[in-house]
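Note that this complex is displayed minus one protein chain, with the remaining chains in position.
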Amino acid sequence: MSKEETIQQELIKNFAFLEGKIRIARERRIFIDVPADKFMEVFDYAVKKMNFNYLCIISGLDEGENLSFIYHLAQNYSIVLNLKITLPKTNPVVRTVTGYFPSCELYERELEDLLGAKVEGLPKGRRYPLPEDWPAGQHPLLKDWKPENLPESNSGKSN
Amino acid sequence: MAKVTIPIGPQHPALKEPASFNITLDGEKILDMIVKVGYNHRGIEKACEQRTYIQDMYLIERICGICSHTHSTCFIQAVEEIAGVQMPKRGLYIRTLVAELERIHSHLLWLGVAGHEVGFDTLLMYSWRDREIVMDLLAMLTGNRVNYAINTIGGVRRDITPEQIKTTLAQVDVLEERTKYYIQVATEEITLIERLSKVGTLSHDDAIRLGAVGPTGRASGADIDVRRDDPYAAYADLSFKVCVDNHNDVLGRTIVRVSELMESYKMIRQLLKNIPEGPVVVKVPRKIPAGEALSRYEAPRGEDVHYVKANGTDKPERVRVRAPTLANVQAVAAMLKNGYLADIPIVVAAIDPCFSCTDRMMVSMKDVNASKENVIDWKTLRKYSIDWYRQNRGLDLSKIKISKRW
Amino acid sequence: MHYVYDLFCILVFPGLIFLSIFGVIAEFIDRKLYARMQNRMGPPWFQPVADFIKLLAKEELIPEEADARMFKVLPVFAVAAVVTAFLYIPLWNTTSLYSFNGDIIVVLYLLTLPTLTFFLAGWYSTSLYATIGAVRTLTQLFAYEVPLFMGILCPAILADSWSLEAIAKFYSEHPWYTLFNLLGFVVSIIAVQGKLERIPFDIPEAETEIVGGTFTEYSGKLLALFRMAIDIELIVCAALLAAVFLPFGLSMAPITIAGLDIEPAVSFLIFLVKILAIIFVMSLIRSIFARLRIDQMIDFCWKYLAPAALVQILISFILKGILIR
Partner (left out) sequence: MASEVLNHVFKKPATVNYPFVKAVKPDKFRGKLLFHADKCIGCMLCMKDCPSNAITIKKVGEKKFECIIDLDKCVYCAQCVDTCPKKAIEATKEFELAQIDRSKLKIVYKNDNAEVKKDTQGQS
């Protein structure tokens, strides 16, 4: 049994609801669809018990009705576990993972700025990557967003 | 001297790209700092969604000027994985060859920049002069000095000839000789070591906790390297050492980078010796089947990550880019704690920052924001300067003829 | 006629005009050498002049909050101080233009003046970078000034005089005694790098840290004057070192060609060569070191430079007891 399959077995053993949701795309790449409400449990287990000690990135996707967030976790810098959660666009709220990885603050701010997600527990701070005077409610990475949506008054001058 | 807050950036001689460090100083000591990034947001991720894969290739190559091959390879690897392409071996070897040459050019560039930041311009001039050798090699192999455009989906665009292999090997010998000298400089020059040693310390634990990647992490004893841990292209066929150092400071980062240069020379020799015959590219249809892939790549600055999602058309559904600097920039604040004002340039430079990579996009939104008055054309500019000199210096320069070409 | 001669000396030769021209040449040589050491081409011969003329043509901006009068007067002060200092240095024979007992101290203090004007310039600019540069200038002054004074005064101890003329005369009579001052020479040449704010001691104007340092807010003619002051200071420092530490060749036997005594001219040429040699050494120092941090600089000056200067003083005192009784 390969390493990837061992990881798959271990996750299914602990989280029965993941049965059939784990896909081994290739060597060192595991994709998992995690139910949003169970996400923190799986994440916590993967980080603390299975030594997935490095977060590559958090990707945000606009999938029409829903927003998806993918947490790309790496074990020993090698095997990457891609945990995907899907949330309705009306209420895209996730918990911050800055408690596990302090460095992911900027990735989470990006989710907030570019996709309009709400990250609970993220400390107040400067926006990233959009300028401070960017109009509220404008999230450029949403599929239906177009540059014309910007109000004309926005000078584009960042502070 | 009372507490003062000084801005380093967004425009500053020490920064080659816009980023801002607001630093509160007590005399020369740093009390506090606020890092601001995001000045260079260019909208590349959004733009990628509206272009075809072939167009994206060149767009993504331009995320960064120095590690252009990095980004384009990383993106193309993801696309190829989704498309399920059986890659030709020779193509992969050439890709890896260019990647290693790029690493050499990037590290030599960094060495020069580091020298300049501590006022050691001689090192800058020497290492940039030697960098010309590798730039010429890259130009010979790919056509151009930067933005090599050697990659294409399914392989590489240009093959290499036996003569080129010979020239490359000869030039690599020259570079190796020079690099030995730089190792000597980095470990023996007194003033340089004074400025680099015990500066910008990042402990091993902090490096792991803050997720430092590349030479920044390796200089703090983190034994990480995508080339070995998650091999791509031809790296699985190569034998090389991952250079780890335990100095935890800027000196360590320098040593890691110069020793990596030596490893790169070794790798290039292996690549050129074992390069297989055969085609360099396979044909890939314009439409990529639906799917997703995460691609990782060891850029000269650390781990570069691209996530691509395809939806079955000739345009990607989503492209996500994380340049190494974004992972490293957060460690800068930890490095500068209790440091000196004079150390800021070198500590910032030591992560080899590339803020344009990091920020990826600014909305040049239909040029909406650049109103017409901001653009001064040549005639207006000339008229302005003539008027200025007439008013302020009493000189009439309007009679001066300018070259006909203009 | 006496006044006309004085005026000629102060304004034309070897005063202001000669110094400005020679300063420009020295800057060119320094830049060219620095470039060639770095395997670059370096500037063409007219580059420093072109830079100077360009600066003269540029718009002057004075910060709103700066004290405009001080801001304008300081560059003139700096130039005046260095030009004055040069008049006391013996050039073509052992007699200088104006000499009195104790002039070596006056020259050293005149050379401190430009540093003080740099400090004031930075301080009155009220810009953050300029202020930090100003504070660094002053901090640095305390570090290198003492070793520099001690180093340069050592030959005076051996010569038993506080007048540059007498020192020069003494050493040209006993050229071998200069060897005893070698340590002092090394100390002084390193300390002078600090005075001239050159690498490794260019901390007050470290561009990668504090942009332009003390001169951040200066532009146009005022900056041109400061640049001129620095160029002239380079020559004056080199000339002072040459006069004190390398005084041979000053009083040779008269050389006559066609009945004319050209000995002063030959001596003067030798003196210029000595100045250029010292500039060469300074360029070399500039190209082989990295810039130190201000705390390291002070450490270095007080831990190594000052004790070395003290040792030199000790040597001078002992030798004086043995040799000159």
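By letter and in written order, the chains are A, B and C; residue numbering begins at 1 in each of them.
In this section, a residue touches a chain if its C-beta (ideal position, glycine included) is under 8 Å from a C-beta of that chain, and two chains touch if they have at least 3 such contacts.
Source: prediction; values computed, not measured.
A.B. asks: Wait, the hidden chain, what does it touch out of the ones we have here?
C.D. replies: B, C
A.B. asks: Touching the hidden chain in the complete assembly: which of B:Glu117, B:Glu189 or B:Glu298 does that?
C.D. replies: Per the contact definition at the top, the residue touching the missing chain is B:Glu189.
A.B. asks: Among C:Arg36, C:Lys54, C:Arg69 or C:Lys303, exactly one should touch the missing chain; which is it?
C.D. replies: C:Arg36
A.B. asks: Where the complex has a chain not shown, which of B:Asn22, B:Asn147 or B:Ser197 is the residue touching it?
C.D. replies: Considering all chains, including the one not shown, the answer is B:Asn147.
A.B. asks: Could you tell which one of C:Val186, C:Ile288 or C:Ala308 touches the chain left off the display?
C.D. replies: Considering the complete complex, C:Ile288 is the one touching the chain left out.
A.B. asks: Go through chain C and note every residue touching the omitted chain.
C.D. replies: Residue positions of chain C that touch the missing chain: 33, 35-42, 284, 287-288.
A.B. asks: For chain B, which residues lie in contact with the unshown chain of the complex?
C.D. replies: For chain B, the residues touching the absent chain are 51-52, 54-59, 61-62, 122, 126, 129, 132, 139-144, 147, 149, 152, 157-158, 181, 185, 189, 378, 405-406.
The rule is short, and it goes like this: only the chains that are shown with their structure count from here on.
A.B. asks: Select the category (line, ring, star, complete, other) that matches the graph of chains linked by touching.
C.D. replies: Graph shape, chains as nodes and touching pairs as edges: a line.
A.B. asks: If I average the CA coordinates per chain, which chain comes out farthest from chain A?
C.D. replies: C
A.B. asks: What is the identifier of the chain with the smallest separation between its Cα mean and the overall Cα mean?
C.D. replies: Looking at where each chain's C-alpha mean falls, the closest to the middle is B.
A.B. asks: Per the centroid of Cα atoms for each chain, what is the distance between chain A and chain C, given in Å?
C.D. replies: Roughly 63 Å separates the two chain centres.
A.B. asks: Quick check: how many Å separate the C-alpha centres of chain A and chain B?
C.D. replies: Distance between chain centres, rounded to whole Å: 26 Å.
A.B. asks: At what distance in angstrom does the C-alpha mean of chain C lie from that of chain B?
C.D. replies: Chain B and chain C have C-alpha centres separated by 43 Å.
A.B. asks: Pull out every residue in chain B that's touching 2 or more other chains.
C.D. replies: Chain B, residues with two or more chain partners: not present.
A.B. asks: Could you tell me which residues belong to chain C and also touch two or more other chains?
C.D. replies: none
A.B. asks: Sort out for me which residues of chain B touch chain A in the complex.
C.D. replies: 34, 36-39, 41, 43, 45-46, 49, 81, 208-211, 224-226, 229-230, 292-294, 296, 303, 305, 307, 309, 317-318, 320, 322, 326-327, 329-331, 359-363, 365-366, 368-370
A.B. asks: Provide the residue numbers of chain A that touch chain B in the complex, in ascending order.
C.D. replies: 25-26, 28-29, 31, 53-57, 59-62, 70, 72, 74, 76-78, 80, 82, 101-107, 114, 126-131, 140-141, 143, 147-148, 150, 152, 154-158
A.B. asks: Spell out the part of chain B that touches chain C in their complex, as residue ranges.
C.D. replies: Residues 1, 4, 6-7, 12-14, 25, 27-28, 115-123, 125-126, 129, 189, 191-192, 194-195, 340-345, 388, 392-393 of chain B touch chain C in their complex.
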